[in-house]
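The excerpt is restricted to a subset of chains, each kept in its original location.
Labels A and B are assigned to the chains in the order they are written; within every chain, residues are numbered from 1.
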Amino acid sequence: MTLSVYLSGEIHTDWRQQIIDACQEQNLSVSFSSAVTDHQASDAAGDMLGAEDNSFWRDHKSAKVNAIRTKTLIESCDIAIIRFGDKYKQWNAAFDAGYCAALGTPYITLHDEAIIHPLKEVDAAGLAWATSPAQVVEILKYVASQG
Amino acid sequence: MTLSVYLSGEIHTDWRQQIIDACQEQNLSVSFSSAVTDHQASDAAGDMLGAEDNSFWRDHKSAKVNAIRTKTLIESCDIAIIRFGDKYKQWNAAFDAGYCAALGTPYITLHDEAIIHPLKEVDAAGLAWATSPAQVVEILKYVASQG
C-alpha cells in the first residue's frame, strides 16, 4: 500500500516540504499532493479564461478553476493533513476538513495549542491533532508501516 | 414541499431570528434548524458526561456531543445558510460549508463584501452569496414558491 496524502491549508511556511522531505529520507511508502501553493498563480487561475473587472467574479472564477484540481485530489486521497497557521482566515482549510469529514476520509490537523478552542469542531471530526510536522511524519510512518 | 433549512455560523447577532421571523410573516413553507446557539451551553455540552481537567479534551468532548446534533441536522436539510460575521475564526462555519459541498447539499453564504477574498473557495462551492438576511429571505421565498 502506498498511502496517498493530501496536504491542505497554510501556504506561508514550509511545513509541506518538511513533511515530504522527512518521509522521503525514511523511505516511507507515501505520495503527496496539494492545491497549487503559489499564492499569485492560484489567485490568477481564472485569468487564463479572460480577465474580470469585478473582484468577486475574478475570485469566483479562480476558485472554481482551483476546485477542478483540489476536488479531484481530495476525493482520491487516503488521508489529509489540514494545517492552520497563526495568520489569515484560512477558511479554505476548514472547508477541506468538512469535505473530508463528509466523505469519511481520515484527516490529521496540524496547529498550535493557542487555537484549540476555535478549531474544536474541526479537531473533533479528525483522527489526530499534531503540533509539528515531525509528529505528522511519525504518524504517517506508523500508519504506513508493515504492521 | 416544505424546505428544511439549516442555519450555520455566527451566533453573536440575530440574523437567524431575522430570517425566521420574515419567513413566518410571509407564510413561507420553510422549517429551520441549527446547532445549539447558546455559547456557554454549547461549550459545556460534554460536561454532562463528567468534567475534564485538560481543556483540549473538554473541548473535544463538547464538540463531539454537539456533532451528534449538527451531523443529523445538516445531513437531513435541503438547504444550508452559512453565515460569516466580522469577528472570530468561525472555522466551524467553513467546516459546515465543506460538509455540505461534499454531500451535494445546496448552500447560500451570508457575509459582507469585506471578506470576499478569504471566502472565495467557500463561495465557489455554494449556490448564492447574500449580504443581508433580507436577501436570504427573498431567495427562500423564490425557491419555495409554487413556480
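As a working rule, a residue touches a chain if its C-beta (ideal position, glycine included) is under 8 Å from a C-beta of that chain, and two chains touch if they have at least 3 such contacts.
None of the values given here were measured: they were computed from a predicted structure.
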| item | value |
| --- | --- |
| Size of the entire homomeric complex in copies, 2 being in place | 8 |
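The definition used in the following text is that only the chains that are shown with their structure count from here on.
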| item | value |
| --- | --- |
| Angle of rotation relating chain A to chain B [CA atoms, steps of 5 degrees] | 180 |
| Geometric centre distance via CA averages, chain B-chain A, whole Å | 23 |
| Partner chain B, residues of chain A touching it in the complex | 55-56, 59-60, 62-64, 66-67, 84, 88-103, 113, 115-125, 129 |
